[in-house]
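With one protein chain withheld, the remaining protein chains of the complex are depicted in position.
So, chain A:
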Amino acid sequence: MKIWTSEHTFNHPWETVATAAWRKYPNPHNPAVIGTDVVERTVVDGVLHTHRLVSTKWYFPKWTQALIGSAKVCYASEKSQVNPNNREMILNTINLTFCRHIAVNETLKYVPHPGDPEKTLLKQEAVVTVKGVPLNNYMEDILTNKISLNAGKGRQAMEWVISKLDSEVKGIASSNLIHQTKKSLDDITTSAKKSMDDISLKAMKSLDDIHNLANSPNHQEI
């Protein structure tokens, strides 16, 4: 059994990171992930529970193919809890394929950074166990190294998704700005038109008044 742990700080608030975590795939850094499916999802006591099936395409080195077959689609089961009250997102993933030989149990935890609530801390742990194959210790090392490499890619992927989200939010913000500008212009036009109407109405009234005055019996008397 091998245990691998790691920590990483994202310079983004927890809400942004949690939103990005749901939109992590597809991304250019993890092309092996070819599908995610929600199998179960419920909200219990304010906590969102999700069970997802993650499909990945693996290309195995030629020498392993005799043992485990050629490139194939592997499946993993991911269970997660999102608690917005204490700002915590936990994802636990286990492999479904090869589970009679290999157990890879990975936990990701996104929490606000204890020193800066505007930042998010990712705590990651993976437990790798290989049994029932020759060189199992060696296989555990290979898998653990692979996980370490993939963790770096996963963080890059998260940053990539967050920057995409940011531009989306800016897109929404600028379209709001355009909308508001248009609204202000409309307001100005309306009030200008109203003033003009008022002026012409008043002018008309004054003209009428003058006319009335001119035609008033008093005037006639003069």
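We adopt the following convention: a contact is a pair of C-beta atoms (placed from the backbone, for glycine too) under 8 Å apart; a residue touches a chain by one contact, two chains touch by 3 or more; residues count from 1.
We adopt the following convention: contacts and distances are computed from a predicted model.
Can you tell which of "Exosome complex component RRP45", "Transcription elongation factor SPT5", "DNA replication complex GINS protein SLD5" or "TP53-regulated inhibitor of apoptosis 1-like" UniProt lists for the chain that's not drawn?
Hidden chain, UniProt protein name: "TP53-regulated inhibitor of apoptosis 1-like".
Based on the whole complex, identify which of A:Cys99, A:Leu149, A:Ala192 or A:Ile210 touches the chain you can't see.
A:Cys99
With respect to the chain omitted from the figure, which of A:Phe10, A:Tyr25 or A:Tyr110 is a touching residue?
Here the residue in touch with the unshown chain is A:Tyr25.
Since one chain isn't shown, list which residues of chain A touch it in the complete complex.
So the residues of chain A touching the unseen chain are 15, 18-19, 22-23, 25-26, 33-39, 41-43, 46, 48, 51, 53, 55, 75, 77, 82, 84, 94-96, 99-101, 103, 129, 131-134.
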